[in-house]
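Here's the structure we're looking at; comments come further down.
Excluded from the complex is one protein chain; the other protein chains are retained at their positions.
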Amino acid sequence: MDAPRPAHDPEFLVNKTRVRVLGLSLDDAVKFFFGGNAFISVVVLTLITYFLFQEGFGFFGQNQRSLLTYRQAGLEYVDFIRTQESGHTALTRYISDLRLRQFNELTTVRKLDLEAANAQLAAFDEFSGQFSDGVDPLRGLLSDLTEQATAIKTKFLVAEDKKVERQQLVDAGKSVEAAAVKIDQIDFPAELKVLTGALPLYRTASAEFAAKLTAALAKAPTLSNPELATRLIRLRELTSDYIATFPATLRSLETWDYTRPVPWYQSATSFITGRQWLTASFWQDWYGIVPLFMGSLMVSLVALLIAVPFGVGAAIYINQMASAREQRIVKPCIEFISAFPSVVLGFFGIAVLGQALRLLSQQEWLAWVPGFPFSERLNILTAGCLLALIAVPTIFTLAEDALQNVPKAFKEASFALGATRLQTIIRIVVPASLSGIISAVLLGLGRVIGETMVVLLCAGNRIAIPDFTAGLAVITQPVHTMTGIIAQEMGEVVQGSIHYRALFVVGLVLFFLSLAINFLAQKIVRKYRISIG
Amino acid sequence: MTALNVPAFAMDISPSKPSASEARPLTTVPARATSGPGGSSAPVGATLIDIDHLNFFYGASQALHGINLQIEEKKVTAFIGPSGCGKSTLLRCLNRMNDLIEGTRVAGGKIKIRGVDIYDPTVDVIELRKRVGMVFQKSNPFPKSIYENITYGLRLQGRSNKADLDAVVEKSLRGAALWDEVKDRLNSSGLGLSGGQQQRLCIARAIAVEPEVILMDEPCAALDPIATVKVEELIQSLRERFTIVIVTHNMQQAARCSDKTAFFYMGKLIEYADTRNIFTKPSNPQTEAYVSGRFG
Partner (left out) sequence: MNAPDRHVFQAQANNARRWEAAAVWVFRCATYSVLVCGALVFGKIVFQGSQTVFTTKAPFINTAFFTESPETLHVFEFEGKKMELGDRDFRALKAANPAAKDLRSETFVYSAGGIFPAIAGTVLLVIGSMTIALTLGVSAAIYLSEYATQGRLVTAIRISILNLAGVPSIVFGLFGVGLFVIFFDWNVSLLAGWFTLALMVLPVVITASEESLKSVPQGFREGSLALGATKWQTIRTNVLPYAMPGILTSSILGIARVAGETAPIMFTAAYAMRDKLPWEDLTHYSDFVFQGVMALPYHIYVVSSKIPQNEYTERVQYGTAFVFLMIVALIATTSILLRNHLRNRYRW
């Protein structure tokens, strides 16, 4: 009943009906399609790197030229004097702070009325007036020189613009028009004579200034309150230190040479170590990332300081202590918090939290907290609190995963030896999952440092390095951040300008920072996998 | 009954396929074929699968050492041996399911089915698997209806005639002794069946595509004794139509339902003979020790 089948059948299993196009069967084509899509992630990562570099790399050349102009046009020269002058401003601020304290003491402790208090302070005011007027000769010189240097720079920039214009005309083939563009050659040595020629003037002004300061200090009134008296002594010290810097300034001026080349690395170092981010200024733009980086760092640290105990604590509680029902309710709720859009949180910070924190800080019974009371409602603390709310779900989820991965056998063995739940958690579970928890915290940091909208809306956006001399109160100062500066300024810059490119470099820094954090977190996790076995 | 025994490739609808009855050079089976009358004209007992010095590796570790084995047509061949002896690995080589596991490779040796080396690059794995079906240790019905489970393989081949499919479903389920139990709920999910029924459904699914060989990888390992009996009875009834290779570590099962038994140990074929001989007068002391329950 069976057709006999040959035992040897060379055609067996060889199917020739499958369609092949370009040597690919349908299955291969499908595979390549999917593979291609998977490869896109590699492509995207490469493209991100490429475009950040492409747009950002030009910054260094442009910044180099900007620094060169700064030197050649004599702005640097003038800035030596300006630094000296701003040192004096800091001292006068110290004095007015002193006056305010004395005034407060007179009115609140000694219950004098305003007039009487002001009368009491007349001697002090005379001293402070003398002290602050002392700078006048120097200031006058400075403003003259500033004008001259600005004029040189403007001339130079105009010439540069003309050059560009001519080049464009040449490129467009309009050689006649190009020839018509007149370019003024800047004779730097001649132009700078005006500046360097002012050196004798500076010498006398500076000497006069120093004399006036010393004279003013000699006549400083005594302050009754011992604390304020020490402050006055401190002022004396500061001033004499300040005066001691004058010869150095003079030396800088004397030795200054506009032909000294700007080393090639300077544009990079001035970016990395620059303490100023100053744009669209009439004088000189500075692109220093330090204030932004410190701002990001401070905000993130405050956020983590709040988020880590809560996030990890909640993870331990939910994973190890809570009942199954509690788990079922709490976990989705925390996930839900992670879905809050950051811009809504930012708005909440502006509309509610900033005000609420300020009110809280003004409570009498909280006056002992460093930095309280504060007047800026948008500051590191406000942004940090909100970022903590963003970081908690991230840290919670990842840390809970890590705890979940601890083999049950470890726990059971510990229980079987009569350990309590807390002992088991502290001695067995947490150590076993520690690297997982650490990497959770790191990824939380990555999330927080890259967060834009909350810091843009709530960190106060003051571009300044936080004043760490204030101690813990530093967290009540407003700052600006790397993400915030990109979001804020990107919309307003001219494409291709140095400022535009500087923002891309900030983006590059953020990008590599996030890669580094990610790398570290993965490395820690990998180590942890091995340790579990 | 007749229709069921039509060779699988005769039912293949692919037009370019030469029909099975077409004249073919009647090459003789290699002389190594030890049992059975041999030759092409006698299907029962002829060597269908010829495993020749097969070496197989998982990464760096060798799982099979020079296996030499001839599996005969229309017989039940059992692979027995302790865990990790390579019997499942060998089984999965027969329809190249091991291709799915990363890092595996055949290093030397050949497996020929009907004289065709199945590891030859010209071989279409899909075609191979259509002819060498498989039933797994853990029953794995698809989460579809019973009807769809059975017709899945046929639909893949482009068969969609409703009457045709209905006929195959009934035939396969009857063949797997499941028809009476499920005929009223063909459209309910295959996952709703009991463990034994699920396994028989998987067998029905395998025979629906009319393979020549059915590989069974410990098909009763996850079943209770009563379901096991049913599956064993089923195997007995299927031997008339299919060549069956079954892996088992239950020696009674091998003794009950196989014609020939191969004993493996540490990746080597220790003894291969008629089942009766293996269990009554094994020639190798290791085999004797194993079948008498002294190890394994």
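First chain written, first letter: the chains are A and B, and each begins at residue 1.
Going forward, contacts are C-beta pairs under 8 Å (C-beta built on N, C-alpha and C of every residue); 3 or more make two chains touch, one makes a residue touch a chain.
None of the values given here were measured: they were computed from a predicted structure.
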Consider the whole complex, including the chain that is not shown, and state which of A:Phe34, A:Tyr265 or A:Phe468 touches that chain. A:Phe34
Among A:Phe103, A:Phe188, A:Tyr242 or A:Phe348, exactly one should touch the missing chain; which is it? A:Phe348
In the complete assembly, which of A:Ala149, A:Val479, A:Leu503 or A:Ile524 touches the absent chain? A:Leu503
So which bits of subunit A touch the chain we can't see? 26-27, 30-31, 33-35, 37-42, 44-45, 47-48, 51-52, 54-55, 309-311, 313-314, 316-318, 321-322, 330, 332-337, 339-348, 350-352, 389, 392, 396, 420-423, 443, 446, 449-453, 456-457, 483, 486-487, 490-491, 495, 503-504, 507, 510-511, 514-515, 517-519, 522
Considering the whole complex, not just the chains shown, which residues of subunit B touch the missing one? 95, 97, 100, 102, 126-127, 129-131, 133-134, 136, 138, 140-143, 152-153, 156-157, 191, 202, 205-206, 209
